[in-house]
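After the structure tokens below, expect a handful of questions from me.
As you look at this complex, bear in mind that one protein chain is not there, while each of the others sits in place.
Let's look at chain A:
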Amino acid sequence: MTDSQTSSSPPRPEYKTYGQIVWGQFKKYRLSYYSVYGVLALFVIAMVAPVLAMNVPFYMHIPEGVGPYTQLQGTTSFPWFAALFDQNFFDSGVDIFFNFLLFYVPVSLVGWTLMMRFKKDLTDTARSKARLRFIGIASLVGIVLFSVIYLMAFSQPYVDYASLKELEGARLIFPLIEYSYRDVDLMAVSQGPSLEHFLGTDRQGRDVFTRLIYGTRISLTIGVVAVSIYTAIGLVLGSLAGFFGGRVDNIILRMIEIMMCFPVLFLILTLAGFIEEPSIFHIMLIIGLTGWTGIARLVRGEFLRLRNQDFVQAAIALGFTRARIIFRHVLPNAVQPVFVSATFGVAGAILIEATLSFLGVGPANAPSWGQILTSGRNTQQMTLILSSGFAIFVTISLLNLIGEGLRDATDPKLRK
């Protein structure tokens, strides 16, 4: 007997799942692997932005009878924490969301570590399953918690904390940089780099370094959300076209062809032109609604390929329902190239947003990198141009490197 192993060595206890194999492959592409940490670092920067830069003190003590704000006199408080969820202070949901993550992510990580303390004897497979389940539950709880916090619409009256700093006997501890991304310092317009403003200020006297840090939030959000929107649309339409074929396929193919007649950037520019004061949500929606054709065609192709694979034929022969065949047999095998494409897509969406901002039709008030770039060009400030350009370049390179690594890791022909 050469292939049935009725008498050979005892079975190894652990076997890798497909995901583990791809991850193992991916790790071999060093540059791509490190890029994951790079993007994680960007994500951390986005989260901790208020720790680095905010014009609200962590700690504040005002002596009795001092200062313009009577309600603050003789109090010790921690205004920074409250300000994180203050919708007067952060008027964009994106900021509130990242501030929420600033607390929620560490709490979840601690929870996970504690859980693993108690269950030391888990096998690798069981652990990765438990991790998946934990991530699922934690995300769900997080979404609910965030929605509650956001819908409560907590807000406080505005306090000019910077002015309190000078008061007799007052003690305030500020973040590293004492500016918010919206702080306008009319006394310091279009300045070069200094100790006060690391990267100088823009035309309106806003601190560029702060805006750059908060810009990470905008870029990552736009990239991820826009791509999620169009991936979802593409997945649904592509699956329908590929699985059912015939008339459905024909209609969807025509839709794709019509969409593809328009150059995407011009379509986006036109759509953005219709909105008077686009917010970043408008931009995400526009990119999301115009970008799905690639994914749809990809998924359609995968479905056509998989539909004729023997294991799908076997599933039909076993009498399974269509829904089961689509969701259990075809889709899980079709998403892998979608994943790769989505990674590149995030980079693409960030670039589109930067382009839109550069052309002046981007999100109006958000501290986006593209906007810093334009204002640098308008005032001939090299620091602005170089710093924002560098941020865009690094982010996009990291994402593209990850995408390339993923693409190669999932391609069985390129297995190292």
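Note that a contact is a pair of C-beta atoms (placed from the backbone, for glycine too) under 8 Å apart; a residue touches a chain by one contact, two chains touch by 3 or more; residues count from 1.
Keep this in mind: contacts and distances are computed from a predicted model.
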{"item": "Chain excluded from display, named as in UniProt, from \"Threonine/serine exporter\", \"Sulfate transport system permease protein CysW\", \"Dipeptide ABC transporter ATP-binding protein\" or \"Helix-turn-helix domain-containing protein\"", "value": "\"Dipeptide ABC transporter ATP-binding protein\""}
{"item": "Residue in contact with the excluded chain [from A:Tyr59, A:Phe78, A:Phe262 or A:Phe311]", "value": "A:Phe311"}
{"item": "Per the touch definition above, residue among A:Ser128, A:Asn333 or A:Asn365 touching the missing chain", "value": "A:Asn333"}
{"item": "Residue ranges of chain A at the interface with the undisplayed chain", "value": "1-6, 11, 15-18, 21, 125, 250, 309-311, 313-321, 324, 328-329, 332-333"}
